[in-house]
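Excluded from the complex is one protein chain; the other protein chains are retained at their positions.
Chains here go by letter, A, B and C, matching the order in which they are written, and residues are numbered from 1 within each.
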Amino acid sequence: MIDTMGIILTDDIHINSLTDKRSISALPFAGRYRLIDFVLSSMVNAGIINVGVILKQNYSSLMDHLGSGKEWDLNRKSGGLHILPPNIARNIHGIGEGSVELIASARGYLSKSKQKYVILSKGNIVLNIDFDNVMEFHIENNADITMVYYEEDSYKEAITNHTFLSVNDDNRVTDIEVRPRRPKTNKVFLNVMLIDKGYLQYLIDEAMARGEQDLVKDILMKRTSRTNICGYKFEGHVGDIDSIQSYYDNNMRMLNANIRKEIFNSSRPIYTKIKDQAPTRYSSDASVNNCLIADGCVIEGQVKNSIIFRGVHIGKKARVSNSIVMQDSIIQTGCELDYMVMDKEVTVRENGRLIGDIRHPIIISKGEIV
Amino acid sequence: MIDTMGIILTDDIHINSLTDKRSISALPFAGRYRLIDFVLSSMVNAGIINVGVILKQNYSSLMDHLGSGKEWDLNRKSGGLHILPPNIARNIHGIGEGSVELIASARGYLSKSKQKYVILSKGNIVLNIDFDNVMEFHIENNADITMVYYEEDSYKEAITNHTFLSVNDDNRVTDIEVRPRRPKTNKVFLNVMLIDKGYLQYLIDEAMARGEQDLVKDILMKRTSRTNICGYKFEGHVGDIDSIQSYYDNNMRMLNANIRKEIFNSSRPIYTKIKDQAPTRYSSDASVNNCLIADGCVIEGQVKNSIIFRGVHIGKKARVSNSIVMQDSIIQTGCELDYMVMDKEVTVRENGRLIGDIRHPIIISKGEIV
Amino acid sequence: MARAECVAMILAGGQGSRLGVLTDELAKPAVPFGGKYRIIDFTLSNCTHSGISTVGVLTQYQPLDLNTYIGSGGPWDLDRNIGGIYVLPPYVKMKAGEWYKGTANAIYQNIPFIEKFDPEYVLVLSGDHIYKMDYTKMIKHHKKTGAVATIAVMPVPWEETSRFGIMNTDESGRVTEFQEKPAEPVSNQASMGIYVFDWKTLKEYLIMDEKSLSSSNDFGKNIIPNMMENDEGVYAYRFQGYWKDVGTIYSLWEANMDILASPPIFNLQDKNWKIYSRNPIKPPHYVSDEAEIMNSCITEGCNIYGFVENSVISDGVTIEEGAIITNCVIFPNVHIGKGTVLNKTIVGENTIIGKGIISGMNSSQDNPYADKLVTNDMVLVGGNLTIEDKTEIFKNSMVRTSTTIGGGKI
Partner (left out) sequence: MARAECVAMILAGGQGSRLGVLTDELAKPAVPFGGKYRIIDFTLSNCTHSGISTVGVLTQYQPLDLNTYIGSGGPWDLDRNIGGIYVLPPYVKMKAGEWYKGTANAIYQNIPFIEKFDPEYVLVLSGDHIYKMDYTKMIKHHKKTGAVATIAVMPVPWEETSRFGIMNTDESGRVTEFQEKPAEPVSNQASMGIYVFDWKTLKEYLIMDEKSLSSSNDFGKNIIPNMMENDEGVYAYRFQGYWKDVGTIYSLWEANMDILASPPIFNLQDKNWKIYSRNPIKPPHYVSDEAEIMNSCITEGCNIYGFVENSVISDGVTIEEGAIITNCVIFPNVHIGKGTVLNKTIVGENTIIGKGIISGMNSSQDNPYADKLVTNDMVLVGGNLTIEDKTEIFKNSMVRTSTTIGGGKI
């Protein structure tokens, strides 16, 4: 897919203090990743060598994470990883609202790039998708635009933030509903689409000229009849993270061996920033059950049903369960944590006790000393 | 000097349209460089492996130029090149006004860095300085702060933007004058200083607490008696660029073999972004005299006393003299240019004629088609 | 090419035949160590931390894995514009090529490489030692004493002196006597095989040594004794800290165990002296509900369902339910089946160990896989093998081939 470029729009969704100082795409996930790693690695694994990341606010943690793109093999002479600095300052959600302006701000980069196709995606989805299949589908269906969706029945019950597609037997998208009260279908748009670059440029220029804001509502919705918009059904695991609950639940899903096997598929690895941590040391007193544990930790206490990031220290007689403990946090002797999300570099002093609820995990902000 | 880190403050000086879309530190110079290359290369050649570039506005051309720091061998695992994004938005000149706030915005980076000393510099000086000598001087004189200056008699006549130092026989700075009507001395501060990192942090914290703005006026000037501030005399060539005239003149100075030999000293090379241009081709009709010509050009006409950047095309029968022609500009058949500064990607169509004056070189903005 | 004050030359050429099946198809410096490292990572990381960025790796034995492992040197920050890391094999000059004859000859053949960087000093290192050392301190010592050659030394137990080059020094630290593997040692200060040389002088000695037909072209046997004979300033630099030559299967195992001690005898988690390596691209390790892990090191990509004690588990290893792994060193991507019991066993990369296997638990007089390289009741299982279910492997075995018939004993 050397003929395809990637554009990742980093979202503005706010999840409590977790996104105070970072974009949601930079949210730490599954012990050693950031959310953007998943879609970025999928692009790289499909042979895409030119990816633009459109940043908005709070971009410094994402810039720091992505660096020169070396870890994704994107430190290229031509193409490679492009971090496109913010030009506008409104809140933008998904690749819908305001996305026109955001993409328009990368117009120069788009026209300089030599690729024929663009994969447009948001940066906060956990998945491992083979874009080669999407491209094959796109060409077979002679599509102008291919929108990627997944099927999810549980959303029908709840009020959701999602966009739903109606797709007919010819794979043609016949209707698009944005945040419907009662969605007609169970086909949830993944906020991933494949489009001819020239056509995208044309659509964006048109929309800008008319003051239209929203790629989905203003552009795609109006064109379902005139344009061959197709829907590609993605059958793999999807973790769409837009709330503290979905963040917590999706982390915990990584304890499932089958999901892990699919997401961390060794033929399409998920790349992330290298930290050169030593292996994790377990002391004689350690007791660990059903956990995902990254490198560089020292485990001296009891850990259960938890996700432990790089460089965490769990002290003696500490009991950590159902929790997410991010990088370089220190849980000292005798502490007890249950249903907690500890951001980076948190310290819980001796015998500290922090208990959240399964329906309401509690977040401790980065660097706090409890 | 592995124990020293560099901080480059990019200036806000405005030079006509040349700095409309780029920081002055990103100004193209001498055929293939940007101004920041000189101080950055001097740092690298002294063995400094941790450099922070504090950006303000118009940072995208500088970010693009510096990239991952590879060309300066600064793509390091620890240290390396750090681009510190803008946090404040006022106009800042030299390392004086507003510099306190600017340095304070990099506080996190400063305290994370492991080095003991800091070299603080602005980014718009053409020079090739051996910082090892400055360090030796600093230690020999047991200085708290070493300010680097050069002697320049011509400034005495004109109203200047410069800071002047009085230095006694013990190399001690006894007085500092900022933009004096009639400077007491001919010692011009280069806006380069060496200081203990911890001391710099202390001074900045103090100044922030008191609402002080200016590193030179508010901090150094007040401390000349209490603190051992020394002045190191730099004897090499200095091109201080803060106006269109000084930009033009300093470019032309590069036609002098002795200055070129000093600045492009092969034991302390000046690094810059690599563009993989082929050698320049001269046609049978070319006639070139007293010019500096970069790679990737095609010369078919007459060029005299000029600086020609990478990828420029000078057409047949064109006559270019006393001019600066930046990257990828095209001067078509039969054109005449005299005392002109052509920004990047300018096209002058057939038989175009543009004549400036030696006291007033005319600028044509980037991308214009004349 | 710009100047480098000091060029490091790492001797990585040896076959390391005492490591048996581990080095059949692999240069010794590329042998895995400590869960996510290769032996050479320690020397390379020392170079990085010491600010030495021009490094030659001298190799001629099975360099392929080492070559692809080192690659552009990025993991060790050695992908530099000026200097950087170079793998240096023997090569053909005008008409003929010759293999490296000895340590000194390997450097001799690469004089043109070193000259490119016009260094003041050359640091000669070995690619198969486990240690953390700041070479800048040693170079500083070299400058201070005005030595022509400085040799790093450390005390070893008197009973082991016969395995080392032993040095006697005067008060100033100057070497007065040098014994290669002495029967009657004059001191217990042993050479660590780490040398700083003035390049100019070393070059002369290398050229001289090359002309002598009787020389074995070795630093310890020829170059240093020749320098001593000519009364050149040869000084000792005393090193304090952990250092281990992992030349035998038992010492490789021992060094792995040293990182497990509490507090560790050799600490890998020192943030000021990280050991760099080519990191595997794998997710965090998973520890199941049934698993028990005690006093062990586990790294990325592992799935642990069994019992692990006192062991070093490398990346990508799966240990199934009911397996009992004690005092083991498991190399990357090994799969260990249900109910298997391994003790004091080193398992090579990618090997599949079936179910119900017993290894390193019992002895047998009649052990066809006994190997004199495997001592101290250990077991060594080679890489890329498949060990069938219910095999028993006795103490002091080296398994070089797959066992395809179940239930057998080896």
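Please note the rule applied: a residue touches a chain if its C-beta (ideal position, glycine included) is under 8 Å from a C-beta of that chain, and two chains touch if they have at least 3 such contacts.
Predicted model, so just to flag it, every value in this text is computed and none were measured.
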Displayed chains contacting the withheld chain: A, B, C
Selected from B:K116, B:K184 or B:R281 as touching the chain missing from the view: B:R281
Selected residue (touches chain absent from view) among B:G67, B:P183 or B:G296: B:G296
Selected from B:F164, B:F189, B:Y271 or B:Y339 as touching the chain missing from the view: B:Y271
On chain C, residues whose C-beta touches the chain left out of the figure: 1, 15, 24-25, 59-64, 67-68, 71-74, 79, 81, 84, 86-94, 97, 99, 110, 112-113, 116
Interface residues of chain B (partner: the chain not displayed): 30-32, 70, 254-255, 257, 260, 263-264, 266, 269-271, 274, 276-284, 286-296, 298, 307-308
Chain not shown, touching residues in chain A: 2, 70-71, 73, 75-78, 267, 269
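By definition in this document, only the chains that are shown with their structure count from here on.
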Chain centre separation (chain A, chain B; CA means) in Å: 41
Chain centre separation in whole Å, for chain C relative to chain B (CA means): 48
Residue numbers of chain B (touch at least two other chains): 70, 75, 77
Per-residue multi-chain contacts in chain C, two or more chains: 276
